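I have a structure here, written as structure tokens, and I will follow up with some questions on it.
Here the complex is missing one protein chain, while the rest keep their positions.
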Amino acid sequence: MASYWGQQLHISIFGESHGRSVGVVIDGLPPGEIYDEDLIRTQMARRAPGRHDWSTARTEADVPEVQSGVFRQRTTGTPLAALITNRDTRSQDYEDLAALPRPGHADLTGLMRYDGANDPRGGGHFSGRLTAPLCYAGAVAIAILKRRGVSVHAHIASIAAVSDASLDSVAPDLTALAAAARRGFPVLDPDAGERMLAVIAAAKTDLDSVGGVVEVVATGFPPGIGDPMMGGLEPRIASLIYAVPAVKGLEFGAGFGATLRRGSENNDPPVLLTAGDGSRRIRLASNHGGGADGGISNGMPLICRVAIKPTPSIGKTQRTVNLESLQPEELVVRGRHDPCIVPRAVPVLEGAVAIALLDSWLASGRFVRSADLPAE
Amino acid sequence: MASYWGQQLHISIFGESHGRSVGVVIDGLPPGEIYDEDLIRTQMARRAPGRHDWSTARTEADVPEVQSGVFRQRTTGTPLAALITNRDTRSQDYEDLAALPRPGHADLTGLMRYDGANDPRGGGHFSGRLTAPLCYAGAVAIAILKRRGVSVHAHIASIAAVSDASLDSVAPDLTALAAAARRGFPVLDPDAGERMLAVIAAAKTDLDSVGGVVEVVATGFPPGIGDPMMGGLEPRIASLIYAVPAVKGLEFGAGFGATLRRGSENNDPPVLLTAGDGSRRIRLASNHGGGADGGISNGMPLICRVAIKPTPSIGKTQRTVNLESLQPEELVVRGRHDPCIVPRAVPVLEGAVAIALLDSWLASGRFVRSADLPAE
Amino acid sequence: MASYWGQQLHISIFGESHGRSVGVVIDGLPPGEIYDEDLIRTQMARRAPGRHDWSTARTEADVPEVQSGVFRQRTTGTPLAALITNRDTRSQDYEDLAALPRPGHADLTGLMRYDGANDPRGGGHFSGRLTAPLCYAGAVAIAILKRRGVSVHAHIASIAAVSDASLDSVAPDLTALAAAARRGFPVLDPDAGERMLAVIAAAKTDLDSVGGVVEVVATGFPPGIGDPMMGGLEPRIASLIYAVPAVKGLEFGAGFGATLRRGSENNDPPVLLTAGDGSRRIRLASNHGGGADGGISNGMPLICRVAIKPTPSIGKTQRTVNLESLQPEELVVRGRHDPCIVPRAVPVLEGAVAIALLDSWLASGRFVRSADLPAE
Partner (left out) sequence: MASYWGQQLHISIFGESHGRSVGVVIDGLPPGEIYDEDLIRTQMARRAPGRHDWSTARTEADVPEVQSGVFRQRTTGTPLAALITNRDTRSQDYEDLAALPRPGHADLTGLMRYDGANDPRGGGHFSGRLTAPLCYAGAVAIAILKRRGVSVHAHIASIAAVSDASLDSVAPDLTALAAAARRGFPVLDPDAGERMLAVIAAAKTDLDSVGGVVEVVATGFPPGIGDPMMGGLEPRIASLIYAVPAVKGLEFGAGFGATLRRGSENNDPPVLLTAGDGSRRIRLASNHGGGADGGISNGMPLICRVAIKPTPSIGKTQRTVNLESLQPEELVVRGRHDPCIVPRAVPVLEGAVAIALLDSWLASGRFVRSADLPAE
């Protein structure tokens, strides 16, 4: 096993950083869904390298070439396969690294796992480039959710010690989130964004890197979706989020902060909400739970925060061990790398949450097929 | 889907809090493994209710009755099924709750998910009681790992704002961890433990509850085990850890703290270690990665921290909505509950990590069968 | 992996012939379904031993004890676990067999697979007794299908060279099938049944055994359910049918007979059917396909035939090899066994087909929940 996932929506990711292509097969998509090329292009561009100061200089068009599963701009319901050709590969940058495992990378562990047979160029299958097909699959899922009133957004909650404005967990400002996404560097508070960019620039100057936290929020997801225990929304989301290299932490709702509250403060009490037409429905007065109870959606915004470590590839001289001579050696990773991958991770994590929500929805038996939706 | 999990080791959990029994089927266990009843009894006792001030007064012997899969005190390799009979059920405590969803519980979401058909007594399948079979399966896995030199320990890293002594992430003190486990309230620093117990007692007096953080550490796990992306050790562990009710956060290694470091500080450089016999092997100089790179074990201790929210069941008066009258109503949860479930979660989380490690090991094709091990 | 199965409906079977119990966990059942005890009791009784001349003298009440998943006579939607206690075990009958593998059994292969650690008594986990939990799960599925107008029946198509009357594959006579089921020995033609019983009796007299073919037919299953390739109805059904010990062949529709026809004879042409109210709908003029095209139901009766080998346990003296002395030895299987297990396999195979159909239906996203059905 490795790079596949899912119950109803089944995702199989393949590719190596310097191979012919990276790509994904998505099996189990509902039929007749709009294949939203604009949305997909936008998400891929947000993740693509070479566009910003804070990104690697490697440039890849990252245009997914659909092989199957889309017909007349709609999903067919049969497997959707797409591949993204690798163009700007400079394997020579990495060749001298074969004997020098890079700290913080999977160079050593990949070698052990695959008896030395795996493709080491640019990290091979362990490269952050493998998040491109995940981002793509996520964009396909986001479009399907969007048509049903579910939105998935994320912002950079912090870079190093600089924090963004905090999000209202009960009524998140979707307009502000959408505006943040359009700004390229997705923060709610542009001033905080400037300070974050300064932190990144300083790290770059020092041939170093920084990490940060991404907060993802999904609204409009219907209550009653998910399953108990290992089938819960959190386990499903977690197993996809932790598939993203560099993720070191994940919390839902109040998360680690909940451990500092008492039960009476942390519980989200049900209250009645009277709608404009006088009808009443139950919602929760607060959202420390982060949108799910017992693994099942409760109608509140689904909120999680993801810790991303500082990019391990840095220009600074580092210690390592030469695997051939079995001697300590100094390493300077040349190649091209990001002083901070947090911004590029944002659309990937949005996508990961969207995939997990869509899979759970499809598995619930309550997903409304495209053919039964009102025409757009 | 719901309560099953795994690739090679396949776990299917069943039961309701006030039903006949809770239990588990473990399919895919290796044959010929010692069925370590002492270890299992110890782990079950650590999780069992009714033993301590900080625990619910519900008393359950929690003796697993093995139905299959064990023969002459060894695993057969065919499915191991065990059930734990529910004895001390007081359903009447909960009957008046049917119309009054408890804040922080799955009462409302379970109702929506199952169209009102699920067993609501004591939370039904969403009860913390369902961690008993998970704890059991974990103890079975711990014994199998133990025979191969892998130890899995956990301690309470914090209760509310009180922290335990911190663990050396490179060379954790296994003797201290084992001693902590024997003390019943597993902390490294007994003084911190006293302060934690005081915090719990104060919450109990106030008919309230507190949460905390559990830190799990596994040592001796061989390097090179795990898979990329969704098959990585972290996704596998995360999908089991998040199956435990009340878990709201999970971090590996430096976790959220890694976002405050620069890459040059956070990377774990490979270094050479010279053994007593003069042989040299590679290890990492630090362990911010928490034991895995690219989802694959790197030979360092596997370390994760788990945030557990304050018990949602509290004696304090809380707001809710009466589902029949659709009117706001005050709720006092009578029943029996823990002012803090963190201590009882410790063996469950140890077990969850053990199961994920064993499953990954079995899937790696590198697990050494009992028949090929030296006799004990 | 071993004894579990499924996508939406997840089945985990456990137990050994002479262990404490055999049983099953069914995860993913829809909530609110009638738990039809009468139907379950009937199916279990049809499979149970000790009732007939053609059956083993081992008597087991085979009353499933529900542990979870049923509340107020309805499925809860959370895992349904049931176990069937083993009572009439005579392990001593088998003890002398430990060194003498029985021809046609899994004695030798089980030993090799499990390094000698598996429970050999009565075949352990390989015993035909493990079809009891499968029969049970099947009965649960049959009841759920039945409420939606789907019926699953089977008859004995042949015992040795004696054939039953053939079934109309386009419009099978459900009344006759139901009557056959009630007769205990389920054949359409009672005269053929008498001849079959004579063949079985003759084999019994000779301390020998005979096999036969069971034909299963499901009607009323909606068209458009199933998936392409490995997700098709046939692969799903086949993977469950072949889980039944003693099954050696399986064919759908015209099956092997289709290889003797030309395409123009074997194709099932679509035709128009005018209903009583003048409305027209499409159906197929013949049913050589057996109810599915491309793995997806086509609205015709789903029909398959299953070849069951003669019971391997026979009283006749047989050759084997003594595993301790490594010498040839003669073997007389004492124990208690069926001269023909075909009749007892009938409800198991009905159940296997029902489970596969229900799983496919649930996975299709088109299953109508109990809450949305008209009240009974």
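General observations
We call the chains A, B and C, going by the order they appear; numbering starts again at 1 in every chain.
Keep this in mind: a contact is a pair of C-beta atoms (placed from the backbone, for glycine too) under 8 Å apart; a residue touches a chain by one contact, two chains touch by 3 or more.
Just so we're clear, the structure is a prediction, and the values are computed from it rather than from any experiment.
The chain not shown here makes contact, within the complete complex, with A, B, C.
When the whole complex is considered, the residue among C:117, C:150, C:314 or C:358 that touches the unshown chain is C:314. Of the candidate positions C:9, C:70, C:145 or C:210, contact with the hidden chain is made by C:210. Here the missing chain is touched by one residue of C:178, C:198, C:229 or C:368, and it is C:229. Taking the whole complex into account, subunit B touches the unshown chain at residues 7-8, 30, 78, 228, 362-363, 365, 367, 369. Even with one chain removed from view, subunit A keeps its contact list with that chain: residues 1-4, 8, 10, 12-16, 19-23, 25, 27-28, 31-32, 65-69, 71, 74-81, 83, 113-119, 124-125, 369-371. Interface residues of subunit C facing the missing partner chain: 1-5, 7, 11, 13, 101, 103-106, 108-110, 112-113, 125-126, 130, 134, 158-161, 203, 206, 208-213, 223-232, 234-236, 238-243, 245, 247-256, 258-272, 280, 282, 284-285, 288-290, 292-298, 307-314, 316, 318-321, 323, 326-328, 363-364.
Basically, only the chains that are shown with their structure count from here on.
Chain geometry summary: the mean Cα position of subunit A and that of subunit C are 45 Å apart.
Mean C-alpha positions place subunit A and subunit B at a centre distance of 26 Å.
Averaging Cα coordinates per chain places subunit B and subunit C 38 Å apart.
For subunit C, residues touching at least two other chains, in rising order: 8, 78, 369.
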